[in-house]
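The other protein chains are all here in position, but one chain of the complex has been omitted.
Then we have chain A:
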Amino acid sequence: MANSDPDKLIAKADKLTRLSLTRWSADWRNATALYEQAAIAYRLAKKYDKAKDTFEKASRGQEMLSSPWDAAKHMESAAALAKDLGNWNEVADLYKRASELYIESGRAQPASDALAKGARALEDALPDEAIRLYTDACETLEDDGKEQMAFDLYRAATNVYVKLEKYADAATFLLRWALAADKCNATHSQCKAYLSAIIVYLYAHDFQQAEKCHNDCCQVEAFLNSDQNRAATRLLSAYTDGDVEEIKRAAQSSIISNLDHVVSPIFHMNISIKKKTFDSD
């Protein structure tokens, strides 16, 4: 049976599921098994679109059999194949459906993983959709109380925002990250997130916002007494004075170099831009 043509398997499975006069209830168990075999065969034969469709059918079969976990797994496989095919809208839908099924089976971590995979696949093609998926993934984890796992997602989302040059959104997201870090008492990550937000505002040449952000962050005790606050104060005072050398020196400090790889190269670019604006002034 395993060696037979996948088309034949599918035809057989379809017959099992189609209701007619002779068949009063669909035999989902056998049908699902046939669908799975067919899908794997298609994948081996590199017929990705057919494999994707078959996986979707297999997933539906598993749903009927009340096993959302297997259904979600099949959906994920289908989504991965859709990614290979380049059907971006389908990718987003399939991954979302997969994560819903995971949540149904009570497992939040794989749900957010599915959304994250989808977002990563869509970063280049549909960045807005990717950001939406990342946000949903973060929310899923936060609902389940696992904010610690969300840090990587926050970082990836910030990366996408910065690539899209949506700096205000990036800074807001960083502040959300800081909130999540606060909930799980990760003070170091929290302070790093605050400092990154201030730097992103400065990069967007929005000095008032940066100042406001800094004032808000100083309300938080953990940030107030941290090294990051010192670096931030130094940086802001260097900006107010307009001293390019001082800004450069502040940037060389290890605190800023230790920030995420997303923010730290921004910062070095920022210095060169600032220098240009000062030279032109």
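In this section, contacts are C-beta pairs under 8 Å (C-beta built on N, C-alpha and C of every residue); 3 or more make two chains touch, one makes a residue touch a chain; residues count from 1.
Going forward, contacts and distances are computed from a predicted model.
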Of "Ribosome production factor 2 homolog", "t-SNARE coiled-coil homology domain-containing protein", "Nucleolar protein 14 isoform X1" or "PRELI/MSF1 domain-containing protein", the UniProt protein name belonging to the chain not shown is "t-SNARE coiled-coil homology domain-containing protein"
Can you say which of A:S112, A:S189 or A:N229 touches the chain missing from this structure?
A:S189
Determine which one of A:M149, A:A238 or A:A251 touches the chain that has been left out.
A:M149
Would you mind spotting which of A:D169, A:D227 or A:D243 touches the chain that isn't drawn?
A:D227
Please output the residues of chain A touching the missing chain, sorted low to high.
146, 148-149, 151, 184, 186, 188-189, 227, 253-255, 258
